[in-house]
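Worksheet for the structure shown next.
The complex is shown incomplete by one protein chain, all other protein chains being positioned as in the whole.
Going in written order, the chains are labelled A, B and C, and every chain counts its residues from 1.
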Amino acid sequence: MIIVLKPKTSKKEAERVMAKIRENGLEPVPLFGIERTVIAVIGDSRTEALDGMKAMECIEKITSILKPYKLASREYKPDNTIVKVGDVEIGGKDFVIVAGPCSIESESQIMEIALFLKKVGIKILRASAFKPRTSPYSFQGMGLKGLKLLKQVKERTGLLVETEVMDVRDVKISAEYVDMLRIGARNMQNFDLLKEVGKVNIPVILKRGMNATISEFIMAAEYILSRGNKDVILCERGIRTFETAYRNTLDISAVPTLKKATHLPVMVDPSHSSGKRGLILPLSRASIAAGADGLMIEVHPNPEQALSDGEQSLYPEQFSKILEELKPICKVMGRNL
Amino acid sequence: MIIVLKPKTSKKEAERVMAKIRENGLEPVPLFGIERTVIAVIGDSRTEALDGMKAMECIEKITSILKPYKLASREYKPDNTIVKVGDVEIGGKDFVIVAGPCSIESESQIMEIALFLKKVGIKILRASAFKPRTSPYSFQGMGLKGLKLLKQVKERTGLLVETEVMDVRDVKISAEYVDMLRIGARNMQNFDLLKEVGKVNIPVILKRGMNATISEFIMAAEYILSRGNKDVILCERGIRTFETAYRNTLDISAVPTLKKATHLPVMVDPSHSSGKRGLILPLSRASIAAGADGLMIEVHPNPEQALSDGEQSLYPEQFSKILEELKPICKVMGRNL
Amino acid sequence: MIIVLKPKTSKKEAERVMAKIRENGLEPVPLFGIERTVIAVIGDSRTEALDGMKAMECIEKITSILKPYKLASREYKPDNTIVKVGDVEIGGKDFVIVAGPCSIESESQIMEIALFLKKVGIKILRASAFKPRTSPYSFQGMGLKGLKLLKQVKERTGLLVETEVMDVRDVKISAEYVDMLRIGARNMQNFDLLKEVGKVNIPVILKRGMNATISEFIMAAEYILSRGNKDVILCERGIRTFETAYRNTLDISAVPTLKKATHLPVMVDPSHSSGKRGLILPLSRASIAAGADGLMIEVHPNPEQALSDGEQSLYPEQFSKILEELKPICKVMGRNL
Partner (left out) sequence: MIIVLKPKTSKKEAERVMAKIRENGLEPVPLFGIERTVIAVIGDSRTEALDGMKAMECIEKITSILKPYKLASREYKPDNTIVKVGDVEIGGKDFVIVAGPCSIESESQIMEIALFLKKVGIKILRASAFKPRTSPYSFQGMGLKGLKLLKQVKERTGLLVETEVMDVRDVKISAEYVDMLRIGARNMQNFDLLKEVGKVNIPVILKRGMNATISEFIMAAEYILSRGNKDVILCERGIRTFETAYRNTLDISAVPTLKKATHLPVMVDPSHSSGKRGLILPLSRASIAAGADGLMIEVHPNPEQALSDGEQSLYPEQFSKILEELKPICKVMGRNL
């Protein structure tokens, strides 16, 4: 930790800062520069007790040297974490595509798309039973009934199933019906939800908040890891910027940056990133090339009838075609698709 | 609703779009322009059934004419809503300052600051029992014990009390202990929480998400209103931009914009907006001048010992001084402080 | 300057970094922390020679302690700079409003508005002869003819005149016709233009770039100051964010922040900040309350016929009314209007 004092801070004030540091069992090293005094702190300054120091009037700026996360960091665990969902390995040699409709709308809809996905080789079906919607007047999902349909689909097709969880009260019940949970972008800093998901024994896809920094994103994963659930997959899904040409701006640099900073698998959701069907192929290719471990893509048996996200959902035939086009890039990157 | 078709869309395709509109009981008016065909939709196109239309390949863009919110809009209710918290009126002639520490840390801390605030004329005390923290290793709040302390403070001092609620399971119990609930920025789109808060009979301060547009902010209020709770106060608290000189960027234009678009009271939180003690006076003055109905300010008996937000909390003497400096501006704006 | 080395950097590598620092006549102080080594640099590390160091593979991060600007800083010159334009003082006790149309369109247009502004007490007329337009097909300004009209207006009415300069080749000639130059937001980092304006002997209003940080903004002023022109006025005019409800987002916190960091006068342009006539009154009030030294406002004799920015230009009668409404706030803030 590096503490920069304001210009003209008195010696007495500087002494008071150093006393505070020593009180916490750490060692202050004062550096008297030409215009300012800087105090370096030796020891693990991630202690909360130092938080109050920020309030001292004589301090201009405090810079942390250590990263705020531990369990999620590559320094803590140098080798890649491979998350197992059934017999599927995410973060290993295989490139994994999780696909399906935005939400479960009916038995026939979900069964139709599941059979199609099974046929083209997809192993994990995504579909939301609970839907976060900007408007209280929009379709809010089928709820428990949707979860039951997912389980039914799983039994009939052998597909693994994944769904979003939004409410702390739904975590346990959802975990009984599906193979993997998802935390959506809007809930990335819903800390109570993170804690609850940290307590169940099932893999979780954590989506990056639209305005979350890389560091906050990893800290959200740290919440889950710190409660005991080690099977976290990070999913970049676009951030909010000034650009209005797309729904969100895919932050492709996040992929190699997350892979380097953490040991967790990293996926990309090109559907929400762009909000446009026509961008899914190029963004999927770019994600593979940037080093992602998988993709999450929206496919709907009939996007024109979709109750949500129709404009970004692929038609089944489009999805099959894209799948074929992604294979050569996966191969070049040394991944199996 | 205005639908712009892609260039070279066939007549047949355009016909299919119009058929869809008619199916929903609305009237399509086609306009054949020089480069593109546009279809205007007459009738209330806020129906969900039209959502699927966005998926049609021949459509380039859909623009809504109607605003997505109803209950929150000034067109629906032209006169100002005045929210009553005990005998305090927010949104009326009085300018209301809600003040207190970031979080409840101990009985002595909360009682000390409450007595001080009472003395300087503040009527509503803010203090969090549950704390949203970026790090799982930071102080997470005193929980139920904190709620009990708040009630105790209320009984002893006569102050009204306000606290943040983060978890749907805490809404009812919190409502029993305090006079007003707060939904924090990170939970502005925690829709289950909005719904739950919509069901209790107690005023709510809804803070704007760091990356929420004005329209999404009003839609979050609409969630609460649509569940029956009419006492919603909007609170601007800074948005996230590229600027790193302050913690967030106070969006001062939001104040007059929200006042015009909705009938709800609008407050500003200069503490979180800036994250810097030195900016609180100028930002408070600016907020009053821009037409805000109140302020939420962090004050701590001893910021250097605060367990959270110390650097943006005012010392009691600083707060008293600022309070005096705000009075003349309130007067000019025709508000009582 | 604080240099953080990557974890596991060898002693030899650290030694190489320190050697580089010593080569530049500065003193390295190594601090061996628990996870990382940090090297503090004592001396004025603003030297360019250290730039190359950033390229060393063993360095994780370099943090500057000193601010990059000197001449513009309050540490360099503690008292406020008062810029004199004719007999008008900007940055002193008077609150100064510069007003006028976006661009000069004709003799009658500019004379009509000038006479009106004179009548209501305005002393400096703004009007662009050269216009930065997003589209090459839009009106580009009257050029030299416009400058001549400005001079004519000045002679007939006694108003001081101000205009934007975009092209380095126009700086000298413009300076002969007007009393104050303006550098627009899009040219804030047009460094050749800054240098050219730094060489003339006439006050300059420097507008903040739409995506410029506070630090970059001050550095742009430093360019002008470092060439010899000391009469620089900073003008906040809104930054670009994700919010689309207004043309730009007025960064009101910039006003007190700039006033504290520099000694230069600070103005606000509520017209470009919002792009909406209806927001000009509240944003003007907020700017005064936040401590601004002046405003720049667009007024047009007939906004409906304006060749640019009609939607944000005030009608003369609206302007007179706003002017009256600003006086009480100026008074409260101790400023004369």
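The rule we apply is simple: a contact is a pair of C-beta atoms (placed from the backbone, for glycine too) under 8 Å apart; a residue touches a chain by one contact, two chains touch by 3 or more.
Please read all numbers here as calculations on a predicted model, not as lab measurements.
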Q) Pick from C:Pro203, C:Pro265, C:Pro303 or C:Pro316: which residue touches the chain that isn't shown? A) C:Pro303
**Q.** Full-complex contact with the absent chain, from B:Asp44, B:Glu155 or B:Glu325
**A.** B:Asp44
Q | Hidden partner chain, touching residue among A:Gly143, A:Gly228 or A:Pro282 | A | A:Pro282
Q) Thinking of the whole complex, not just what is shown, which of C:Lys11, C:Lys93, C:Lys172 or C:Arg186 touches the missing chain? A) C:Arg186
Q: Name, in rising order, the residues on chain A that touch the hidden chain in the full complex.
A: 211, 213-215, 239, 241-246, 249-257, 260, 273-274, 278-279, 282-283, 285-291, 328-329, 331-333
Q: Extract the touching residues of chain B with respect to the undisplayed chain.
A: 2, 4, 7, 29, 31-36, 38, 40, 42-44, 63, 65-66, 75, 240-242, 244
Q) Given the full complex, what residues of chain C touch the hidden partner chain? A) 46, 48, 51-56, 68, 132-140, 166-169, 186-187, 189-192, 194-195, 209-211, 216, 219, 222-223, 226-227, 240, 300, 303-308, 310-311, 313
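Definition applied: only the chains that are shown with their structure count from here on.
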Q | Distance between the centres, which are taken as Cα means, of chain B and chain A, whole angstrom | A | 26
Q) Rounded to the nearest whole Å, what is the centre-to-centre distance of chain A and chain C, using the mean of the C-alpha atoms as each centre? A) 39
**Q.** Interchain centroid distance [CA atoms averaged], chain B/chain C, Å
**A.** 32
Q: Can you tell me which residues of chain C touch two or more of the remaining chains?
A: 241-242, 244
